[in-house]
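The next block holds one structure in the form of structure tokens; read it before the comments.
Omission of a single protein chain aside, the complex is shown with its protein chains in their original locations.
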Amino acid sequence: MLLDILNFAGVAVFAASGAMVGVRKDFDMWGIVTVGVLTGVGGGVLRDVLLGINPPTSVEDYGNALTATIASLLVFAFHPAFTKLRKSILVLDAFGMGLFAATGASIAVDVGVSSFAATAVGLMTAIGGGVLRDVISNEIPLLLQPADLYAIPALIGATVVAVGSYHTPVPQWVWLTVGSILATGLRLLGLKFGWRLPTARN
Amino acid sequence: MLLDILNFAGVAVFAASGAMVGVRKDFDMWGIVTVGVLTGVGGGVLRDVLLGINPPTSVEDYGNALTATIASLLVFAFHPAFTKLRKSILVLDAFGMGLFAATGASIAVDVGVSSFAATAVGLMTAIGGGVLRDVISNEIPLLLQPADLYAIPALIGATVVAVGSYHTPVPQWVWLTVGSILATGLRLLGLKFGWRLPTARN
Partner (left out) sequence: MLLDILNFAGVAVFAASGAMVGVRKDFDMWGIVTVGVLTGVGGGVLRDVLLGINPPTSVEDYGNALTATIASLLVFAFHPAFTKLRKSILVLDAFGMGLFAATGASIAVDVGVSSFAATAVGLMTAIGGGVLRDVISNEIPLLLQPADLYAIPALIGATVVAVGSYHTPVPQWVWLTVGSILATGLRLLGLKFGWRLPTARN
């Protein structure tokens, strides 16, 4: 139940980030909702396609798409307010990212793939929506550009869930919680202290 | 049989729209055929990947790819003529879109997914090829930009097929016909009367 609420919160935040790109690019209402929905559900759809879950959960059940649509329409209607909320949204996004990394890995564990695969799938669940948002908006993915750490915290969170679930007797829900908090926390610390990776030509 | 002919017509029209983008971007013959084929079969491949139909029909059978290749080569050879035919092609494209939305939803119903999933898959079958065309050509998808209605008619056509097939005693082929005509008709009316959706910053 709490997991469902957190999941919808993550979808909504991701969708809002997509819708804001759509507003900035002067898409019409349909375009804004489309980018929003793709950003909100893209990571989970990628996860399910890689795991062979057909149709993907976000295609089979309308909950995620509906949540993403509502979030996108709110951005469409009140986007100046959202622009001012940029900081709060970065925080919410960190929660969505941590949650998606941990649940993505956890669902992969339930399917029974290798620990490496569960880690990779968790990572892709966390970052897939954002990459799809940027590719479809014809921009270089934020993920690839020099910026505050984003994927590394997701990778660490997913690793903790995958390795912990398979190789320790501690129950999976504990790792789900730890991995999610760890990914979110590292992301927030990275934002606060401006942690960055080097580029090749400095 | 009629459905097969309409399907090949839809694939050919979509492929021609892709090949014309390739001509405009000065791709060589291979690039033009590649964009044409991806545009012609992309929606159906996305549909099959989401539904777990492996390999996708357009990969397993050569009919669609061959049709798309021929259409692309015709554009390659006679592209000035196609540029003049822009209006006729918009009309043909409306038929292809309506047909893909309806058949996509119908195939999803046959697989037994939820009505929401059948609607979503129908929509994605109709718009997937065009989005792939624009993403691979490094352009913002036409679908997202303010323009005459395209995806909304596809969504309505797919909804009619999905909901009608699951929740009424009327046979599926009737809904397939109604949904296809409805999507195509709404698209043509939208083109004629210039129906548009609002943007966020007007």
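The letters A and B name the chains in turn, as written, and every chain counts its residues from 1.
Note that a residue touches a chain if its C-beta (ideal position, glycine included) is under 8 Å from a C-beta of that chain, and two chains touch if they have at least 3 such contacts.
Only a predicted model underlies this, so the values are computations on that prediction, with no experimental measurement involved.
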(request) With the full complex in mind, choose from A:L3, A:A117 or A:L189 the residue touching the hidden chain. (result) A:A117
(request) From the listed residues B:G22, B:G40 or B:P141, report the one that touches the chain absent from this view. (result) B:G22
(message) Tell me which stretches of chain B touch the chain missing from the display.
(response) 22-23, 25-32, 34-35, 45, 49, 52, 54-56, 59-62, 65, 75-76, 79, 135-138
(message) For review purposes, identify every residue of chain A that touches the missing chain, sorted by number.
(response) 49-52, 108, 113-114, 116-117, 120-121, 131, 135, 138-141, 143-147, 151-152, 196-201
